[in-house]
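Have a look at the structure below, then the notes.
With one protein chain removed, the remaining protein chains of the complex are shown where they sit.
Think of it as A, B and C in the order they're written, each chain with its own count starting at 1.
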Amino acid sequence: MDKVKIGIIGAGRIGRIHAENLLRHPQAAVAGISDPFGNDELREWAAERGIPVVAQDSGVLLADPDIQAIFICSPTDTHVPLIKQAAAAGKHIFCEKPVSMNLAETKEAIEAAESNGVILQIGFNRRFDHNFSRVRELVRNGDIGDPHLIKITSRDPAPPSADYIKVSGGLFMDMMIHDFDMARYLSGSEAVEVYATGAVLVDPVFAQFGDVDTAVVTITFASGALGVIDNSRKAVYGYDQRVEVFGSGGSAAVSNDYPNSAEVHTAEGVRRDKPLHFFLERYNGAYIDEAAQFIASIKDGTAVPVSGRDAYQAELMALAAKQSLQLGRPVKLTEAAQSAISQ
Amino acid sequence: MDKVKIGIIGAGRIGRIHAENLLRHPQAAVAGISDPFGNDELREWAAERGIPVVAQDSGVLLADPDIQAIFICSPTDTHVPLIKQAAAAGKHIFCEKPVSMNLAETKEAIEAAESNGVILQIGFNRRFDHNFSRVRELVRNGDIGDPHLIKITSRDPAPPSADYIKVSGGLFMDMMIHDFDMARYLSGSEAVEVYATGAVLVDPVFAQFGDVDTAVVTITFASGALGVIDNSRKAVYGYDQRVEVFGSGGSAAVSNDYPNSAEVHTAEGVRRDKPLHFFLERYNGAYIDEAAQFIASIKDGTAVPVSGRDAYQAELMALAAKQSLQLGRPVKLTEAAQSAISQ
Amino acid sequence: MDKVKIGIIGAGRIGRIHAENLLRHPQAAVAGISDPFGNDELREWAAERGIPVVAQDSGVLLADPDIQAIFICSPTDTHVPLIKQAAAAGKHIFCEKPVSMNLAETKEAIEAAESNGVILQIGFNRRFDHNFSRVRELVRNGDIGDPHLIKITSRDPAPPSADYIKVSGGLFMDMMIHDFDMARYLSGSEAVEVYATGAVLVDPVFAQFGDVDTAVVTITFASGALGVIDNSRKAVYGYDQRVEVFGSGGSAAVSNDYPNSAEVHTAEGVRRDKPLHFFLERYNGAYIDEAAQFIASIKDGTAVPVSGRDAYQAELMALAAKQSLQLGRPVKLTEAAQSAISQ
Partner (left out) sequence: MDKVKIGIIGAGRIGRIHAENLLRHPQAAVAGISDPFGNDELREWAAERGIPVVAQDSGVLLADPDIQAIFICSPTDTHVPLIKQAAAAGKHIFCEKPVSMNLAETKEAIEAAESNGVILQIGFNRRFDHNFSRVRELVRNGDIGDPHLIKITSRDPAPPSADYIKVSGGLFMDMMIHDFDMARYLSGSEAVEVYATGAVLVDPVFAQFGDVDTAVVTITFASGALGVIDNSRKAVYGYDQRVEVFGSGGSAAVSNDYPNSAEVHTAEGVRRDKPLHFFLERYNGAYIDEAAQFIASIKDGTAVPVSGRDAYQAELMALAAKQSLQLGRPVKLTEAAQSAISQ
């Protein structure tokens, strides 16, 4: 049983998480890792894990004939060129979200993968969360009838740095994009129109970059269902990631995950520990599972669970939401797509 | 200690609930009840409870010099004339929501009460719910810091009859009006703008009357906070009434109430009984408490907990939401007020 | 429809609770109340509620031909003589628990009621709790198969006064007696043997009276099932009343009731308010329901839900537990019964 040999482009936090998970996958081998800032620390890190190749130039990995698949974990503006290069080199591709902040380029990337016959999977990791995937399963099985309303709450424990905010693409593209994908995943339907409200309530620095830190987006789906997503850049009690799907036959909802189930009763009241702190804790298992599915798709030729088309649709929703906030009115996805292409 | 003598206008379901609760209040006496459909059944019902006067004409109660206060529990279109008459007769007034579907008339009713120096309390009973009032208290005490987001879910177990839908004033004025009041109550701020989406997913009969059965409304508050309300006319699992206030210092959320806390673990899974079925079960205590506060306001001269002004604001939000749905864009409350007055 | 006219003997806390509940029952009338310490305060209290007779001597009520039923809410040592007198006078009897601390006398009281053909219901109010009765129903319906284990937790928020402890009959007869009845109620089987461990951990005053404040009792049932009860005189977080029945087909368990469902998430953790404080709050509805069932038994001739025989069995379990603690070994109920009779 040959292992799938993988090269990882980008050795930041998310690149290393994927590397660790792939190292533990019985059918995967990490053949190399590249990062322009690759230094002694990275080389030591890789040596301890038995990763044979460490490069500053991602081209080293792309040129390696032994490497069958690439994980793109570098900054967003490098995604499209790297997808094109990897596709041209015949490598299967796992790419972090978003593919691009430019919809036309996302389309080009998808087409590059298709025309070269390589797999392209996008890192919408939350689809693999044990809670959300159970809700999806319940919806698909008809346990709650026809979906009428999709509700998604997504709040970070603390805002990112000003440097990050500046280049993040804004709350809709950087943060809510996960929820847009989740809305499509849970509803099994495409968004037709979105309306966004937003505010700067957490930190004035967001206003400096024309961004918001708090937002509510309403969605109308092709199926007739409605959706609503709320985001905040700062929930002092930790990472808040919940969904509810309400339908003709009932509702399915999930709460957060907690580090333990201990409840303490005292004279002051009843208390328990805060939810799992952030995405590394909450989505630990989801990262493992999305990588495993990618490996399985390569081995078995099955369809990837999150395609380039999924990336495109979520990005389109983010663009439409951004436009809606600017215009102060609902925006149809067809309108957003047109304006994105005509730019 | 003299009891407050009360006349009840309207002997339908809600009129009788108030009567039962007042009969058990140590400082209240039910002096009479009127209903145009008053018949033998009503007379027997009243006799069993020791209510001395039963009339078909509400004027009998209004003319009774012993009666100090009136509960208006008759159809909405009678509220304003009855408030005016009761105020002119010097009776304190408890009126069910909404005061009117016509904002100008609501204003006249409020002014009638003010100019006659009588108390006017509105039946937004949910403010007295043990769960919601605890959230309000937590918000007021600063336990969650500055509110950033108010979320309200409100779903009925089953839609009303077609006859009722026809004259209901529509989902926003008939059903969501409670949530509009709750949004003001929880946030401690006034709405500035609303945006409504809606759909007919439960029963096509709603479309016949130009109404919706499912709706999501986004609110912008003067404080900068955002709000979102979702309504459905049919939750098969029963009455669903939950709120969450999220703020700079944390969040406060309440779940539904249940008939018992029994959890059954079997080979099939874990289950428990559905939430309390409908408003009579869920708000049983709230009805008792709102009446008690009304009595206390009369006895002590303290301000009523829900004023005519509160009714006006919630009605204005309902009108703005209705307009928003029709226009397909957000509507400011100032705009809705202007169009309501210029009608 | 004639109301059942009731006399209440004992105007302490529990006597007044029953009075208030009966006053609100449409088929009951409180015809009189007696208390040796009856004074102006009691007369005023009764006058406000329209209770026509107030006496210091319970004989006044027992001699009143209009009174059909008696609630015995006086101290335990008066129960048996009062039951005998009331039975002789042909009154139906509701008696607070325990009937007596002397098993032979309890038997005499039961026989007095039987031979005079009057109803005797015992105040094991917890059987009427919405949570426990739901568990009983689930067990009876076979939802959890054959019961294998009955677990009961019962803890008070604070210990009673030293004066009360002195005459209480001890933890098993005063406090755990409710749980012994609950064990029989939930299991649908009779206890065969008990083993008690106990300790003085809350307050040394219990040791002064040869009592314990903390205890665990293991029960063997005739059905083969096992049971375990834990009691504490002091749970700083409030009244703790939970049960679990585990069986061949699953388990059914209930948690405490809470004043509200508000959960607060902050940087320190997640918290909620303490459970309902004590029995008046927790068993408010149970007191109403047990009185209603007593009235119904009188009106309809149906069997009482808690009989004198139930009192006898629970008292026997308490005696056996007391003996077990003294002897440091398990005690069969037959052994305890024999020693109780031969005393």
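In the analysis below, a contact is a pair of C-beta atoms (placed from the backbone, for glycine too) under 8 Å apart; a residue touches a chain by one contact, two chains touch by 3 or more.
Since this is a predicted model, take the numbers as computed values, not measurements.
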| item | value |
| --- | --- |
| Sole residue of A:K5, A:H265, A:K299 or A:K332 that reaches the chain not shown, by the stated touch rule | A:H265 |
| Given C:P159, C:G188 or C:G249, the one touching the chain that is not displayed | C:G249 |
| Contacting the left-out chain in the complete assembly, out of B:G50, B:G117, B:P204 or B:G269 | B:G269 |
| Of C:D230, C:D273 or C:E335, the one touching the omitted chain in the full complex | C:D230 |
| Residues from chain A at the interface with the omitted partner, ascending | 24, 26, 48, 130-131, 134-135, 138, 143-144, 249-257, 259-267, 273 |
| Touching residues on chain B - with respect to the absent chain | 235-237, 240, 265-275 |
| Contacts of chain C with the absent chain, listed as residue ranges | 145-146, 148-149, 151, 155, 195, 197-199, 201-202, 214-216, 218, 220, 224-228, 230, 232, 234-237, 240, 246, 248-251, 328-330 |
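Everything below uses one rule, namely that only the chains that are shown with their structure count from here on.
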| item | value |
| --- | --- |
| Chain at the geometric heart of the assembly (C-alpha centres) | B |
| Interface composition of copies chain B and chain C: same or different, split at half | same |
| Cα-centroid distance, chain A relative to chain B, in whole angstrom | 42 |
| Distance from the mean Cα position of chain C to that of chain A, given in whole angstrom | 58 |
| Intercentroid distance (Cα basis), chain C paired with chain B, Å | 40 |
| For chain B, residues that touch 2 or more chains besides their own | 249-251 |
